[in-house]
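Worksheet: the structure to be examined is printed underneath.
All protein chains but one are shown in place.
Up next is chain A:
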C-alpha cells in the first residue's frame, strides 16, 4: 500500500506508452508504466512478448514489428506494472490503480496517458446477441489465445482491421462465409483525391489492396456497398443466426453463428474526460479528441496524452507521439533544455507527418455510414441499460438536450461500461434529433472510478 513516487507515470503499454517510456528513461527519468494486460504491447501488439514464432508468422509483419519495440521497452529501465487497472488519474498527478485485489497510489511529476483506441460502437439491430463480436475482439482471441471460430464467419463493415483479420483467418484456415463491405464505389470516388501525391499513401493503398486480393483469391465472397445491416437470432436459440442486408439492389440473408463487426476505432477518452480536459469534436473521424499542444500536453497542467487517445493515427504514429510527449514532459520538469527538446523532436515530427499522411484518405474512404452510427428507433444504443434509439429521440422531444440529461431521463450510459459503448452514438443521436452539431451537444460527464472497484478494495486503500 506504499505511496511510490516517480518522475513520469505512463498509463498503457501499447506503442505510444512503450515509446514514451523508452524516450523518458533514456533521458534519465524514473518511469513507471501501468497496464491492464499481463504483457506489454497494447491491443495492436497484444501478447507479442510471449507469442510463439508460428503465431507471429500467421499474424503478419505489422504485428511482428512490435517485437523489437517490446524488447527495447523491456531493456529501457522503466518499471512495468502488469495487470494494473488504473481507476483514477488526478490533475495533481496521483495515479490510483488496482492490482491483485489491492489499491495503490503512484505519485508522478508528469503523467502520460496512452490509453489507445477502442472499437467504434456499431449499433445495428441484433448487435447485442451472443456470437456478435467486434473484429478487434476476434483478433484479440487469435493474438492472445490462438482461439478462432469453428463455423464459417461473416465479417461486416469496413476498414483496414476488418480486411487484415480476414487475411489472418484465411492463413489460419478459418472459413469465411462472406465479407459484407459497407464501402461503396462512391466512397472510393470521394476518398481518392485525398490520397495526394505522397508515396507513403500509395504504398499503404497497395498494401490494403493486396489484402483484398488475397481474400478474393481464397474464394471469400464479397458484397460491397452493403446497407440495412441487421443481425438476427432464431427462435429458441440464444445467439446470432444470420446477417441480413441489402447490396446491389438485392436483399441478402447469410447464416452464421459468428458475426464480426467493425467500422473503425475511436480514441479512448475516459481518462481525459474524467480529468475535465477540453475536447473537440472531429468531424473527419467522427469522434472526440482531447485538446492538446504539440507535445500532447492537455490544458490540465502536467498531464500529456500520446497515441490513438489523441485521435486515430495508427501504431507507428502513436510511437512517435509517445516520444514527443516524453520530450515535452522532460522539458516541463526542467530536465532538458528547449534546444535539446526541439533538436530531438525534429526527426520525430517529420516521421509523424509521414505516418499521418494517409489518414485523410482512410477517414474519407471508411467513414462509417450514418445509418450504422445513428440507428433506427428500435435499435439498442446503451447495451448496459438496454436503452433504444427511439427512447433517446423521445427524451429529446421531452426536452433532453444532451447526454448527461439522457442519464436522468432513462439511465442511458449509467451501466457498468460507463458510456464507453453508447457515448458517441448518444452524442450523435441527440445532435441529429435536435439539428445541432455534436460539439454543441457534448459528452457524458465521466467520473472516477473509471474501472470497477469493490468497496472492499477501496476500503483497503490508504
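Throughout what follows, a residue touches a chain if its C-beta (ideal position, glycine included) is under 8 Å from a C-beta of that chain, and two chains touch if they have at least 3 such contacts; residues count from 1.
Heads up, the rule we're going with is that contacts and distances are computed from a predicted model.
Missing chain's UniProt protein name, "Paraquat-inducible protein A", "2Fe-2S ferredoxin-type domain-containing protein", "Carbohydrate ABC transporter substrate-binding protein (CUT1 family)" or "Formylmethanofuran dehydrogenase"?
When "Paraquat-inducible protein A", "2Fe-2S ferredoxin-type domain-containing protein", "Carbohydrate ABC transporter substrate-binding protein (CUT1 family)" or "Formylmethanofuran dehydrogenase" are compared with UniProt, the left-out chain turns out to be "2Fe-2S ferredoxin-type domain-containing protein".
For a quick check of understanding: of A:149, A:290 or A:438, which residue touches the chain that isn't displayed?
Once the missing chain is taken into account, the touching residue is A:149.
For a quick check of understanding: of A:190, A:207 or A:447, which residue touches the chain that isn't displayed?
Looking across A:190, A:207 or A:447, the contact with the absent chain belongs to A:447.
When the complex is taken as a whole, what residues of chain A touch the one chain not shown?
36, 38, 43, 50, 52, 55, 83, 85, 87, 118-119, 127-134, 136-138, 140-142, 144-151, 172, 238-239, 257-258, 268, 383-386, 407, 414-418, 420-421, 446-456, 458-459
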